[in-house]
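The next block holds one structure in the form of structure tokens; read it before the comments.
Removed: one protein chain of the complex. Kept in place: all other protein chains.
What follows is chain A.
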Amino acid sequence: MRYLPLTDTDRTEMLRVIGAPSIDALFADVPEEARLTGPIHGLPNHASELAVERHMSALARQNLVAGEVPFFLGCGAYRHHVPASVDHLIQRGEFLTAYTPYQPEIAQGTLQMLFEFQTQVARLLGTDVANASMYDGSTACWEAIVMARRVTRRAKAVLSGGLHPHYVSVATTMAKFTGDDVHASLPELAAEGDIETLIAAIDDDTSCVVVQYPDILGRIADLSELAAACQAKKALLIAVVTEPVALGAIRSPGEMGADIVVGEGQSIGVGLQFGGPYVGLFGCKEKYVRQMPGRLCGETVDAEGKRGFVLTLSTREQHIRREKATSNICTNSGLCALAFSIHMTLLGEKGLRGLAEANHLAASAAADRLAQVPGVELVTPTFFNEFTLKLSREARPIVRELADRRILAGVSLGRLYPGIQALEKGLVVAVTETATAEDVETLATALEEVLA
């Protein structure tokens, strides 16, 4: 077996040193009736690299690959071009096969990278500080709600109808067990957004308002007034960014007064990967730093006075505080954070702004083209790289039909909000720099045909 270095001679010699007759004898503490006597039932024996590769490749071939067809899906996961050097660098064994940097003297590579990541994220989100990453955007969003409860000692969270329904679902699931009082609502295709409704909902029991920017339909709204309204009632404003490339083109939530900004970092450096692993972004105002969940990397000096980095403020964390920790979270999403950071370093300010502009203008052109299709109405007047179309018929079967023509047209609201009639004609279309003018034309023509 290619991954096991011991030879039978080694095993015999080692058993002699141990004083055991066999490897099986080392399992003497397992009750006899529970011990398996032969290889586990059902699973075939070991296989060559080639055989495994054949099996996995056969499964891979059953999927319709985004890069091979006109592709317009978003809603929390975006397809951007990731430069070749990103994947090369994250596969360096010193990054890939390192552990959590518990021994900082021999983990400065990971730690300095995390410090750079935290700074990049904080600047992008417009917050004072950011942590070393969370599992993904949806869990970061829930952790932010819990953090707001700790800060305000109130338990009512008001969620915007524009928040990704899966993020809402995570929050309502968890709240059932933690006793948090989560108020959720549905988006409306006709409305501009629900800022005014949210402001009206803030009361003295409200711990936080959670708003997505751009929202699930692609709309972007000024958060300043909402931030002021939250502040007036001593509630926290949590902004959720599922497409961080947008922040290269639009004002950051922190700049508009959000107290906590969380995000899904997948769209920078991390591929689609069918939903994971992704990387949760988490930033906040400096005054809340000791209530933050997750790992933090901080600067310090070594015994010779040289600058170095360590994991810090771990008295918030489970391995020290146990049942009194701010969260049970143990890992971060280290390697995805590295991919994010490398891609962001390659882009730089100039590249990110250029990429954001390319996305926005391409999406704008695509929206104009698609809105010309009879039976298609553009319902989102402002957007970044994702907009919502209202079709003359239910969108979900149309997405299905277009997939048969090898066009991945977008995400139907019927998929995200099953059974909600008011939304069933909605189709959310994301256009990034990876979609060509021909792709848009293919989609427009096909929509014309299926809607005719």
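As a convention for this text, a residue touches a chain if its C-beta (ideal position, glycine included) is under 8 Å from a C-beta of that chain, and two chains touch if they have at least 3 such contacts; residues count from 1.
The rule we apply is simple: contacts and distances are computed from a predicted model.
Per the UniProt record, the chain missing from the shown structure is "glycine dehydrogenase (aminomethyl-transferring)", taken from the list "Na+/H+ antiporter subunit D", "diguanylate cyclase", "glycine dehydrogenase (aminomethyl-transferring)" or "ABC transporter ATP-binding protein".
Looking at A:P187, A:G334 or A:G426, the residue that reaches the missing chain in the full complex is A:G334. Only one residue in the set A:R154, A:H360 or A:K390 touches the chain that does not appear here, and it is A:H360.
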